[in-house]
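Of the protein chains in this complex, all but one are displayed in their positions.
Showing subunit A:
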Amino acid sequence: MAYDKFNILTSTAVPLSIENVDTDQIIPARFLKATERVGFGDNLFRDWRYNNDGSPKLDFVLNNPTYSGKILVGGRNFGSGSSREHAAWAVYDYGFRCVVSSFFADIFRNNCINVGVLPVQVSAEFADKVFKAIETDPKTELEVNLPEQTITLKATGDKESFDISGYKKDNMINGFDDIDYLQNIKSEVIAFADKLPY
């Protein structure tokens, strides 16, 4: 499924400074029963966000109207655990288009790019600055510039560059995905497969 094009995103951000946020927290397994990719945002961080009776936990950041925006700033080792792409779907469906962290788990990071959420890995120092800036002023804005591969704290001008492969960057800017690419080289794949032992 092709997704929204990503170029420059300027937005306030939602801070979630806890470390090792795993995909079972992002979307618990009992909400993986759909056969279509719809409605996962409602259950994003379900057990941190809601009590058992469905009432919101008021101390959780997504329930705090002070914080909003299209950018989620997570603690170190964000997205560890399960390969469930539903975690990335939930992040996207809730309305986030970018996740910032000082360290991402591998599969989650990959899944994010595949569904149109840009993972931006920054230094621990920069992540600290972002958390402090949001704490000081929840309306502070971040600018994520994909063509230039930079993230900027608008208020202070603090800027850092981030990594993404040229191929993935072009995909996100143009709204292409890997399946488009693979479809175009199918005959090459078939010729390759004929030479393999299995």
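FYI, a residue touches a chain if its C-beta (ideal position, glycine included) is under 8 Å from a C-beta of that chain, and two chains touch if they have at least 3 such contacts; residues count from 1.
By definition in this document, contacts and distances are computed from a predicted model.
The listed options are "RNA polymerase sigma-70 factor, ECF subfamily", "3-isopropylmalate dehydratase large subunit", "ABC transporter permease subunit" or "Glutathione import ATP-binding protein GsiA", and the UniProt record of the chain not shown names that protein "3-isopropylmalate dehydratase large subunit". The set of subunit A residues touching the chain not shown comprises 1, 17-20, 22, 24-25, 28-30, 32-37, 47, 52, 75-77, 80-86, 88, 103-107, 110-111, 114-115, 165-168, 177-179, 181-183, 185-186, 188-190, 192-193, 196-198.
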